[in-house]
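A protein chain is absent from this complex, but the other protein chains hold their places.
Lettered A, B and C in written order, each chain numbered from 1.
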């Protein structure tokens, strides 16, 4: 398993139907390509991605904020119970070699920040875009669909 | 001290001279207004803000990422040694009732995300601006100078 | 404030009356000696120690596990809101140069472990004693009363 690539899928707990479909397709594609899915373990985008990955026989890891494994969505196979609340966002992205962000709100924004700070590539699907002092920041690599996002994530996956 | 307001100043470790001046002015202003300064305890914007606050007799708290209080800048009076790395960004913003962001890079972006997710107001001075799916997000409240930033922070400071 | 010594007082949320008295006396003594009190910010031993310190004009820091400063006991002047649950126990001891343990249950035991692992001296008043493989471990330095505990804490306080 240690040669497999770890990719995090991040996004909100209450996605639009289109975002949920994207997340499920990303999960399926990651599993078909032999990658391991890392996520925050809860509902919404996280659950849809895990569902997709599991449907193709993939491995799913959920790094949970709370105190109980019961909070994991039903498609998480490996629940990690941190008890550290949203500080677990750091562990979600650091445990991955690339991150795919789908939609998402401020929690997702914090994860994008943590990933970029650590040099972990972030692929974006309908997610945040950033500018600083009036200048566009192009660190989030855009993708148009699930397949493109997974291709980019696996190609750019950080070695360490 | 418990009736005083706690305001976090966040920003990069390598600010431009203009950003460092802004941070120092924000620190001075916070101290003159009786607020307590919270920051990440290191250099750059954090150090300039602490220097400004201390010059006006203010209290400065530095919530450090590493294992040693020695890493605090010389103007931190109360070093908190977390040992949890960048996950301490969460504690920096949650320990404040309002946040002032000055310039900053991806670490600052993660702090903005954590603050907005927790409903803590963020005032921005030459910092990130955000849009999502092509729509501008106006959650970061803009200010033009240190006095305006501190006024807005103290007016909007979250009660709890 | 930066030349002052930081001492953590750790212990349970439901102390015996004798333990609460000890904690209050330790807090008073720390304040009289000019030390800054660090604790977990909640009730029981933490509250009694803060009450004692405040009665003598001392500074009290409470490093809270939850998401709100409202959870701090009324004698905490500087609430640090970590949101990381019991992982904040690490920050409580690392933010101090010496630790005084009074009674306490398993949370206190975890703090003793974290302190000793970091080379921070632990003074014990009616608290845990340890042995390993049948051999007594004397790392916890015993004290008979509040004054002795504070003397030992200030004498042994780690420099960094």
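A few remarks follow.
Note that contacts are C-beta pairs under 8 Å (C-beta built on N, C-alpha and C of every residue); 3 or more make two chains touch, one makes a residue touch a chain.
None of these values were measured; they are calculated from a predicted model.
For the chain missing from the display, the contacting residue among A:23, A:53 or A:87 is A:87, taking the whole complex into account.
One of C:29, C:47, C:67 or C:111 touches the chain omitted from the figure, and that residue is C:111.
Touch with the chain that is not drawn comes from one residue among A:7, A:22 or A:36, which is A:36. Among B:41, B:83, B:107 or B:121, only B:83 touches the chain that is left out of the view.
The omitted chain makes contact with chain B at the following residues, 67, 82-87.
Touch with the hidden chain on the side of chain A covers residues 1-2, 36, 59, 61, 63, 67-70, 74, 76-84, 87, 90-91, 94-95, 118, 160.
Chain C meets the missing chain through residues 84-87, 89-91, 103, 105-114, 116-118, 126-134, 139.
Definition applied: only the chains that are shown with their structure count from here on.
When every chain is represented by the mean of its C-alpha atoms, the one lying closest to the mean of all protein C-alpha atoms is B.
Distance from chain C peaks, on a Cα-centroid basis, for A.
The distance from the centre of chain B to the centre of chain C, with each centre set as the mean of the Cα atoms, comes to 28 Å.
Here the spacing of chain A and chain C, counted between their Cα centres, is 39 Å.
For chain C, the set of residues touching two or more other chains reads 67, 82-84, 87.
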